[in-house]
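Only a part of the assembly is drawn; its chains keep their places, and the rest are absent.
Every chain is named by a letter (A and B) in the order it is written, and numbering of its residues begins at 1.
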């Protein structure tokens, strides 16, 4: 019997989920909800689903699961309500922009009997997942130094930046989760620097567009994350882990495997444009993992705890960058 | 309104087509036909289609198009019958093992008012398609020398080899079509060598498992195709075109972008396993192209003529390899 799914949010990421829900042989897209009625209608129509209001969704006992792809400030409320209604939940990152609110949400939902999974899509990318398996299999011995390069192709509008919670909460949060995924534990302390060298207007809005965060772990290991809001050549998503016996790397995925050699040099294709292309397969695997957690009654691979942890790292980094000093995770977690 | 499609053949390649037909918003998989009833039922069931006999399909005026994924020796008969019934046709390669029969089929179907397209999937691979566009755009000036490397991961069973028509008709036919696609015309003459160095049993069955074919063109250009039935590292599919101003290449697609550096060297992932994986996207694009040809009433991108031409090159190569002399295409086309 197919899992009956309601989608909240018909934006860019909601559309990805709609396609994967409808295209999977074990799930059915029952409804789409969005404050913009036309967006909800168009997306619902494409997959033969209904348009429903959030209240209707929550009240409809035939709906098994909801996917939350709405604006960030609604995530916590919706998760709490959905738990109340007994639904399984897949929620887009972050839990909230406020760490306090996120922790409250975690507390309020911790007794849910249905799975609650956070949408850190990159964990499901076959390349990163393969790297993590190789680490776990001891291919490089003991891990020592993690390095994440994560550049967006182009900065978002300043209007978006203003309500985004800042680069650390909005963009680097994915990399914080990736660090947790690969290092297997949270860091003790973070040290962040950031500036607005891409676009001064981002700086005027109180945010940074280029940042480096160094993290230290209890056992002496170190991780470093580099973010930029702009990479003229495309979406740059690379990871390296140095261990006692070697180095594991994930390189970018190129648009094609074509190369052109002329007197001007040997030119290969750029990386995939952005996350919708780069992580297309990751979203499919993420959906599968969510369905598996429901049907097998196994723990979700990414929990609200994971979401709260990444958010705490973002909060600590924001503070560290602003005050020019290392910040312990403990101090922000309270 | 969706194009209503009947699938003939529920084997490995039929399953690929079924998924793409059913997954496309403009087509509907109406029926599946196979001599093995259980195979037809299973595949039909998966996509909510019916099981129908070939005669029923041809007689059903509600069916717009048929996809022929049956054994090779049925292709010509089915195409002729489907043209008679007014259906659009996508037929797997080759047209036939007999060039004479293929030419007869071409003659018999040449007045069809509905599209007839041959399933040379590689033309639709985004990488090869991009290379061809780059050639057409003059990125390497005038083309001079084409080189195709095409190795299967492992040889088929000898029982298959015996009824396959031989390596040139069964395997290299894809590369002949690729050469035609990239060079824009047929060669004048082919010169083939082949041997059974992978598996002597293939030689005892009268076939070769390793072969090189050199082709010459009217304007002096040259193409060379290398085939092997075995590449221990996976499916090796590469193309290079040398032109007056440079070289265009398509490299293999690796399973992941992970690499592992240890004292033993830097190890990257193998190429995709085989055609189902390597050409997954190509089959999707192929289906789109077929639907486009139907709805836009434009010429199909790969015609029966193309199929006959590739078959003639295979026939000439088989003869050349057996007799140790160059063979002109004209001599086999008659």
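Here, a residue touches a chain if its C-beta (ideal position, glycine included) is under 8 Å from a C-beta of that chain, and two chains touch if they have at least 3 such contacts.
What you see is a predicted model; the values in this text were computed from it and never measured.
**Student:** Taking the 2 displayed chains as part of a homomeric complex, how many copies does that complex include in this file?
**Tutor:** Taking the 2 displayed chains as part of the assembly, the whole thing totals 4 copies.
Here is the rule we go by: only the chains that are shown with their structure count from here on.
**Student:** Starting from the mean Cα coordinates of chain A and chain B, work out the distance between those two points in Å.
**Tutor:** Inter-chain centre distance comes to 40 Å.
**Student:** Show which residues of chain B lie in contact with chain A when the two form their complex.
**Tutor:** Against chain A, the touching part of chain B is residues 23, 25, 46, 126-127, 130-131, 134, 139-140, 245-253, 256-263, 269.
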